[in-house]
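The complex appears here without one of its protein chains, the remainder shown in place.
A and B are the chain letters, set down in written order, and residue numbers restart from 1 in every chain.
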Amino acid sequence: MSGWEVFQIWLGAFLTVAIFSFMYKDNPLYKAAEHIFAGITAGYYVALYLDTVVYQQLWVPVTHNGRVWLIIPGILGIFMFGRLWPKLTWLARFGLAFIMGTTAGVFLASELHGNVLGQMSGTMQIQQVAGQPNYVLTALVVIGLLATLIYFYFSKPHTGVLGVTASVGIWFIMVSFGAHFGYTVMGRVSLLIGRVYFLYNDWIGTMR
Amino acid sequence: MSFWDRISRLDRRWIYLLVWLTVITPLFLPATFPISVTPEARQLYDAVQALPDSCVVLLTFDTYPNALAETEPMARAALHHLFRKHIRVVTLTTIPLGGPSIAERVTRELAATYRKTYGVDFVNLGYKPNYVSVLKGLGTSIESIYPTDNSGTPLAQLPLMQNVKSYSDMKFIFVVTDNGIIDYWISIVNAQFKIPVGAGVTAVMAPKQYAYVGSGQMTGLLGGMKGAAEYEELVDKHALATRGMGIQSLIHILLIVLIGIGNLAYFMGRRKRGAA
Partner (left out) sequence: MRTTVPVAIAFVSGIIMLVSFFFRTEDNVFGDASQQLLIWSSIIGGFSFLLGAISIVRVNWRNVRLKKSGWGYNLLTVLAVFAMLVPALIKKGWLPESMAHLAGRDAGSIYDWIFIYVATPMSQTMFAVLAFYIASAAYRAFRARSAEATLLLITASLVMLWRVPMGEALLNSIHPGLPGWINTYVMSGINLSVQRGILLGAALGAASFSLRILLGIERTYMGRG
């Protein structure tokens, strides 16, 4: 392993320990690392967008390919900087309205078509386990879905049949949230494992 | 303060120390564990396995660097599988921070192992902002959204991209992600362009994805590091995820024990206060 590679690993290890040091208490080393990280992130974004958007998507098509109409989104994009000056904030609205409008147009159709219809049709079929129909599972899915929807339905008071169904809903929800908690623990531990392997295999590895 | 009250109010740093000790111990006592494969992971593997050789698959690196411990093993195992089957791979990311660099590093490393050539066997499109534009726009024309690849080479100069103009030229989308973008790969891309989507997601996101797997909108699922270990098992390339299962096991057991002790202390403390 070259000296440069060793330096890279030691740098990573130093920064890792600097962040871990926060677990004991807040300290200047952690604060410095945190601020450097914020700066690197911002610098990363600026360079990336200047290259991939301003240069590749705007400058090249306008100047090399004659797509002059792309000047319009370019101007709307520049208008976004109006946010930096209180008197010009309103200029940013045009670009924002464009993004919000196109996104809303896509979502209006895709949420209904992709999610609502997709999920409803998924509920209306017999659930399969290992290629075999499972009617208990099918009933569980239908009952759980209805109970959950009713639990989150607040336009009528949860009394009578609605109340009983909503309380079934909360039992289903608790099981699902429990599963979610179990998975979340797993996720956080996995990230720790990644760092521990780095410190043990790579960093301590340079000292062996 | 009673014994149980003291246990209940244990300084958090003792818990941290316990976690550290539990993490470090398996490093000195390495052991491998058999990895069982869930039907969801098997479904994803089977879907990729059933693809014709030399077809084109889109592999997304929709992941921030902080989740790499979970997502990178999935992407690596997927690339082993794809390259081994001589499937041509197009990669992209909807994540600006690190996405392009991660895709570049991981794909080139694996490609070198399988002697794959950039531009012929794989291409990294990189990143473009506004995921709605990217996901929907690629259904009509890849080139209009990505005029160049990640390094700035025009797509017209890349042999692989001569026959890959939109989703219709791809057979499968393998999404590796640590965020909610997977919802849009399903609701926009799978629903409108009818291309099968399989996913490797972080553990935090996995429970939600069961809704998509159950409705048939998602073709297979890997959940967290265990999901990655399952795919490593399926492609017979045991790496970080499989090795990590020892530590993962011990910490989960430690947490269950801690929850048990915490509850015991809580109830004993309550009983004592009730008696007093």
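Details
Following the convention adopted for this analysis, a residue touches a chain if its C-beta (ideal position, glycine included) is under 8 Å from a C-beta of that chain, and two chains touch if they have at least 3 such contacts.
The shown structure was predicted, so the numbers you read here are calculated from the model rather than taken from an experiment.
Annotation: of A:6, A:60 or A:137, A:137 touches the absent chain (contact as defined above).
If you put the hidden chain back, the residue from B:105, B:171 or B:237 that touches it is B:105.
Counting the whole complex, the residues of chain B in touch with the unshown chain are 8, 10, 12, 15-16, 18-19, 33-36, 38-39, 64-69, 96, 98, 100-101, 104-105, 108, 128-130, 132-134, 136-137, 139-141, 144-145, 151, 187, 192, 203, 207-208, 210-211, 213-215, 223-224, 226, 245, 248-256, 258-259, 261-263, 266. Residues of chain A that touch the chain left out of view are 8, 11-13, 15-16, 18-20, 22-23, 31-54, 57-58, 69-70, 72-74, 76-78, 80-81, 83-84, 86-87, 89-90, 92-113, 115-116, 119-120, 122-123, 127, 129, 134, 136-137, 140-145, 147-149, 151-152, 170-186, 188-189, 191-192, 194-195, 198.
We adopt the following convention: only the chains that are shown with their structure count from here on.
Centre to centre, using the average C-alpha position, chain A and chain B are separated by 13 Å. Within the complex formed with chain A, the residues of chain B that make contact are 13, 16, 19, 23-24, 27, 39, 66-70, 96-98, 100, 126-130, 132-133, 136, 147-148, 152, 183-184, 186-188, 190-192, 202-204, 206-207, 211-212, 214-217, 223-226, 240, 243-244, 247-248, 251-252, 255.
Taken together, the chain A residues at the contact with chain B in this complex read 23-24, 41, 44-45, 48-49, 51-53, 56-57, 60-61, 99, 102-103, 106-107, 110-111, 113-115, 118-119, 121-123, 125, 127, 129-130, 141, 176, 179-180, 183-187, 189-197, 200.
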